Structures are given as structure tokens and as C-alpha cells.
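Written below as C-alpha cells is the structure these notes are about.
One protein chain is absent from this view; the other protein chains keep their places.
By written order: A, B and C. Residues from 1 in each chain.
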């Protein structure tokens, strides 16, 4: 057992740090969830791509560096330590790209991935529907066969980034009426500006249009934009969802950086002893999350697959993130904490969504109890 | 709305305080859960009775002072503020006596209550059975009709105080095989030294025999010791359980006194700022619980009945009590906190049982959600 | 000892609640956040007619006499219905000026209290960093140590987590209304009433959040059953109810005594219970709760500011420990 990185990894880290020191904007960009901010973040993605830092874990032909998970984690540590901007392309890079690598065609990869890496095409996810939140398999939006492709109709919601994004991907019911709801779904990519698509931005709690509703009326999608076999969409989506994604959904680098900023805030405020315990717990939790992730990365590198363990991961980081930001607001003190433009404000609002999305924490705890502890299924 | 007590109540308080100042033992008695301690506490009950302070809420003919709930609460505040001993007779006084007042005969009250008040007969409760904890209605112990009475057979457990007590009361199935489990139960009183009774003390976590298993083999109970009508036991037991008992199970006086002791411990230890919040919460919680109880007492005095609200009460005090004692142990510091003979040790062990007995807090939260919030029943 | 509301108090609360239920307060709150104050002003007048703003004004200034318990009932209703505007600050200003009148110059009280009681004037007060709704208020007071100023202008606007709560960094200076130790004394009394009224609002907001979430989880179905039938959902909402039910008696006791320790306990418990209700409401609504779409967001965004305004939990706990 060993926590020291190989020399190559350390030189990779040094290279990343040097590049980030030279390129990370001195002033934070405007919020990602505004039109100007979105454009600024898109430009930043292009800059990252120019330095080949946009998609380090991808193979070189697609603009990556073929970095393994450990290198990816190291890059993320440096990225957030440097205070670099949020990633406007993360839906595409973290959700769609792994699926294309596993289930896409060479043609699809060649066509879709490079512009994604350069931020030229920003992707939104289109999973949820009004009646299908936790119960994702109950999707109703339809994909109807037509000449040379499919016609998509229905409604999607909670499509993050869709207010300003270019394209989207999601599951659609192509064979209605099958006994199992998971059967007969197809995984498709579509253009948010195609005829028949209406995008209605939805204001987040802080008023920013962080996601949107999508109304689809016979939107044509060519066959080339189907991923995997028609009807196999659930398997295509889930095979990637469970595994590596559990590790990459929230990188430890984010929380290590946040915990350090929290400790600095506490120091600068005179080390309030009434909040000391929560600051110590934030530092401890960030380290625990980093080590837990390294352990899983090692298992993953050793060929083990990570299944329900990623539910432990999800519950931990999402509740950790809220506690950390609540501590920060308490440190700022009453009236300063109320400022929506304060340094921790948007992070707090963002953190509040953690226990809800990507599988609510209630669902995650059910999974932990049933699949990891072997408690009886069914009743809830 | 008014929180100031009438002059009569204040003079009642003054009388109680004066008597307690003069009579409360300077040294704490040995633990109630030991043979010597039990005897010492029994003697203390006799002393209380001699001063007519054993059962203040009972009518005068039975040794009480006909005190209303407010006076009872005031007496309890003074009792615990004075650091007076725990009440060895509380099962009889708080559980059996109210049932006798509601459902007993004059003959039963005259026979049972005065010796109970004087501590001559100490009562144990015999509700639970090995297979019937939260699911009390599934009781199996039988009461079989015989000449002039009943023959009790079966097994009871978690019978608190039974290791050293004289008599017990509980529910027995007198009409087996009825469709509803709540039907066909009879409420009986029996002698723990009667032929056919075997008492097996059970060691609590700290090793003290705080309760016992009772094995009953055709134990004869005369008809005069049946409370209410045979077969009506569930209604008889519950009619008292829900109502006033919710208020009297744990009096606010206990927690007000504990919170003051905790604050004193914190002061004497140099006001550790890392624990300050929890001390403040203990003081606030004790006051909240006192006021909540006064509000319910006022409603009760105004003729309203208190039903599921007592579940709010149960969850609050039981979790409050644990938090308070954990804070005390943390204030004592590592090694002193480990001492089982320390000033807070037995209180902590006792508090740990709070969320379990008298209806687990899981059951109480179900009741709150279903009966007070109107959420769907059934699924758990 | 009768720790229960009397019939008159219950009627007052019921009447106010009915008035506000009928008055589409969410629309008024949304308009207020957009800078359209007309519906809020109209609501204000009706609340004044119902006697709300007279509750902190002595009879000698056309008020109902200081009635803190009735005030908590009124402000719990204002919180439950998300009424916009500087309601707390207006009550606190009334207390501040009335107290000054007892000890010194009654002129400001004579000028403002009748109008505040009648609802024809809104007041705000900067005793901490910011003044709420200083651009709408007819009078903006600034307490700086032993000086009381009527501010020249609202000052720079600052965004709040709750867009209905519009903060302004009002500057010291303007017209000097009073100075001397009596200003500090009066300001302290005003802070106490502000804490009481804010605690009541937080409790009311917590109730609204619980009621709306209970209604939602009874309707919302996933996996073929009502979300409200899941035990984890039930228990979380049970805990919210426990928090609110044990906070209310502290609020009423604080109103009866106006004792600083009891006020701190009430503000602490109501503020934390309201915020816990918001956390649960957001989680149990899921994504839809995270948006502006539902009126629920009006309370979700208010809960934490109310927890912190006029006495953070840390400040309240420190006050409790000072005894």
C-alpha cells in the first residue's frame, strides 16, 4: 500500500500546475449560469483545449492525454487548488463521452468528441421528465421511427445548462407498452436548435437559469445520432453511470480546495472557537473523501468494478458540501451571510442541490442498505 | 396567556421546597438498581408519604393532595431541583394508579393505593414479551378462567424494577384466537412471590439488574385483581396511556435540574468554548420542554385531551436527555468520562434507554407523521 | 398560570390568517422582489387596518399599546404568508421612537408613530450592517452608537439570498434625531422587539414550508406510491414538526417576559426550526423545489436570512450563556 505518486504522475502534476498558474484568470469569471458567464466559460474551455487540459482522461486522438484515474484526480486537485473556473462542458465530458467510448461508433466519436473538447459544442443532459424523477425508468417521451432516423416528442426537464447549451442527450421510449419499463428505451443525441425543440429556461433558487424544460415536437434525429442499439438505451446509459462515474461525479480536488478556503476564512476571522469543530471536520472530511476516492481508483485500476459503493460516495460528498458551506455562511456572520453576491453564496445554493440530483440521497441510502448491507428490498 | 402561578400554587411550591430542604438526604442514596439501594429508596418513599409528598396528584383519601397537573409539575421542579432520590414507586404511581382511578373499583383503590403510596408495596410493569416489543398487541401470555379467578401462564420481559419489586400488572390474553389482536386481552395485577412465578433479573448495560424476565406457570389471580372487564384490557391500558401519561412520563423538572448541573459543570471547567453551543442548547431545550409541557397542561386543564401530541414529547425528551449526558461526558474529558462511577455515568446509561422504551422513537415518529401530519399509513 | 392563547388572541390570529390567505400574498411578494411595491403597499394598509402595526405603538401615539404577544401572533402569520416589506423594522422603529419619547424628546415619536400605526408610513432601521427596503421606507433610521440619524438616502443596494428582502448599505449621517445614552437604551429595546418579531416570522415560515411539503408528498407519486408513504420522508417531516412545536412556547414566553435570555432562546429555536423546515422542504420536493417555479421558493429563500437577522444562532447562544 502506497500513497506516494510515481515520478511520472508528479511531473504530470507539475506540468498541470505550471500551465494553470499561467492561464487561470486572475478574476473569477461571471457566473456560469448567466449568458455572459456561459460565453466566458466556453472560451475558457477552448483555452483548456488549446493546452490539451480540457479532457485529460481521453485518448490523445480526441484531444486528451490518455490519463488514468489517478492522473485525472491529480489534475482535478491542481485545477481546483488553482481556483480555475467551473466546467461548462462537464455534462458532455463526464456523462456523454464515457458512453460514446463504451457504446458509440468510431464515426460518432470522431464527429462528437473533438468539438466537445474545444467547447465549440456544449452538451446538456436530458434525463428527467416531470413524472420521472427518482423513478427514471418510467420515462414517457417518445422516439418514433421515420425515414433515416427518429422523431422525438415529449417533455424533458431539469436539463442542466440547456438554457445556453447547443445539443443534448437522453433516453426516449422507442417501443412503448413493453412489460418492463426499462425495456424499449433508446439513447439519442439531438440539437437544441432543431425545428420542434422549445427550450424554456427554469430559474434556480437564486434566480439563475441553471436548467431548462425541453418541449419536443417531432424533432428529427438521424440514425447516426443513436448510441448503441435502439431499445437498449437503459443498458447503454447505466453501464457507464454506475461505474467510473461514481468516482468522477465530484472530484476530491474540489473539496480539498473548499476546505482550505474555509480554514483560511476561519483563520482570518480570528479562529472563532465556537466553529472550530466544524472547520476541523471539514478538513478531515475532505481528506477522507480524497483517500476514499484514491482507494476506489486503485480498485478500479486493479480491474475491480465499482457498483453500489458509489452511493456511499454520493451521500458523503453531497452532505459534506452543504455542511461546509453552512459553516462558511455562519463564519461570515448574519448580515454578510445573507448577501447573494458574497464569496460563498453561489456555492451554498449549488451545494443544496447535491442531495437531490444524480439519485436522491434517500434512494442512495436504500441502495446502500439493500445492496451493500443486504437488507430486505421493497418496502420503503 | 399567563405564566405566573397563582399565589396558592406558589405557597404550595414554598411548602414543598421547605419540606424537601429539611428531608432530602445530604448524600445520594445507593443506586436504585441494587438491593441496598432499592431498600433505601423504599424507605424514602415512606418518608415522602409521611409528609404527604409521595403522591401529590392523588385525592387526599389515598394519601395525596389532590394536586392538579400544574401543582404536580411545580412539585417535580422542586423535587429535582432539591436533588431528591429517584422514585422507586413510579411504575405504580404513574402507570397503574391512573388506570385504577379510571377503571378500578372503589375496593381496589382502597386496597391497592395506600400501601403503594407508602412504598410498602412496590409495583413492576409487565407489558412486554419476547416477541412483543413495539408490536404490543401480539401478546401471547394467557389468562385462563378458573374458580374465582384466573390462571396466568407465559413469559414477560423488560419488567423494570421486578428484580426487587413486590407485585406487577400487565395484559394477558384471556380470549385467544380472536381476529383482532387487541381484542380478548385482560388487565390483571399479580404477586411476584406467588406460587408459579419465577423472576429472573436481567443485567442492564452497566450490569445492574434494572429489569427482569417473569416466567408464569398457572399463577392464580383472584377476580378482585382484574381491572375493568375481562377482554377489555387493551382499552383499559390505552385510555390512560395516551393522555395524561404523555405529560407525566418525564417531568420537565428533571431536565431543568440536569441542564443547570451541566451548565455548572461547564462553568467549573473553565467555560470550554468548544462545548458552549451544546450547553446553550441544553438550557434552551430544558426551558422549551418545560413550556411545551405547561402549554399541554393548560390544554389538559381546559378539558382538551392530549393524544398523539405526547409522541412529540417522547421523542424530544428522550433525544434531549442523551445529548445532555453526552455533552457532560465530553466535558468530563476522556478518561474521567470512562468512569462508570462518575457523577454522570448512570444518568448516561439510563438516558440511552429513552428512545427505546415506552414506544420506540421510530414508532413515535410514525405516529407523529400519520396522526399529526396526516401522511399515509401502512408502509414503513 | 394558563399558558394558552385566550379566545380574543385566537380570533385575532385567525382573522389575520384568513385576511392573508385571501390576499394572494405570494403574488405581492414576487412583485415586491421585482421592485413593484404597489401590491405590497396595499397589503400593508389592510394589515394596518387589522391593527398589526399598532401593536408596537403606545396608546398615547394612536397605538394599541405595546402588545408583544399579539405581535408574535401577527408576525407568525406574516411569516406564514411571506408578506413582503420592512415589517420587522417598522415595528422596531416604533419601539425605538416610543422609548426615546419616554426618556427624552418626543418629537420624532409624535411625527412618525401615528403614521406607522396607521400603515401610512413604512420605516426601516439600520442597527447592523444593512437596512431592509430602505428605498421604499418613508423613514430610514440609522443607529450609530449613541447617535440616531434619519438617513439622507437609502444607500447602495446589496443582493440578498431572498430577493424579496432588499438590503441597503445605508450610510451614517443625514439628520441627527437624537444622541446620548438614551439612544443606545432605546436601540437595545428596538433590537429585542426586532428579534421577537423575526423569530415569529421564522416560525410562521417554517409552518408554511411544512404544510406545503406535507401536501406535496401526499400527492407526488414515485414507484407507484405516494412519496409521503416512505418512512424516511415521514420521519424527516416529524422532526420538522417537533422543531416547530417546541420553538413556539419559547416564542410566547419571550413575548410575555421580554427577558433578554428568553428572547435569545426564542430567536435561536424559531430560527433553527424554520431553517430545518426549509432544508427538509427542499429535499422532499426534489428538483422542483430547487426552482423559482413554485411559491415554495418564497419561503425557502427566506428561512436562512430570518434565522440570522436580528440575532444569529451564535449570538443567541452566547446571550443564553451570559444568563
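Simple rule for what comes next: a residue touches a chain if its C-beta (ideal position, glycine included) is under 8 Å from a C-beta of that chain, and two chains touch if they have at least 3 such contacts.
Just so it is clear, the model here is predicted, and its values are computed rather than measured.
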item	value
Identified contact with the non-displayed chain, of A:6, A:36 or A:218	A:6
Absent-chain contact - pick from A:44, A:172, A:211 or A:289	A:289
Contact partner of the left-out chain, one of B:203, B:343 or B:374	B:203
Contacts of subunit B with the absent chain, listed as residue ranges	128, 133-135, 157-158, 202-207, 272, 274-275, 329-330, 333-341, 345, 349, 352-353, 355-357, 360-362, 365, 380
Touch residues of subunit C, complete complex, unshown partner	230-232, 235
Residue ranges of subunit A at the interface with the undisplayed chain	1-6, 9, 70, 263, 271, 276-277, 279-281, 283-285, 287-289, 291-292, 294-295, 297-299, 301-302, 312, 315-316, 362, 364-366, 368-370, 372-376, 378-380
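Just so it is clear, only the chains that are shown with their structure count from here on.
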item	value
Between subunit B and subunit C, centroid-to-centroid distance (C-alpha), Å	41
Between subunit A and subunit B, centroid-to-centroid distance (C-alpha), Å	53
Multi-partner residues of subunit C (at least 2 other chains)	229-231, 233, 314, 317
Shared-contact residues (touching 2 or more other chains) in subunit B	276-277, 379-380
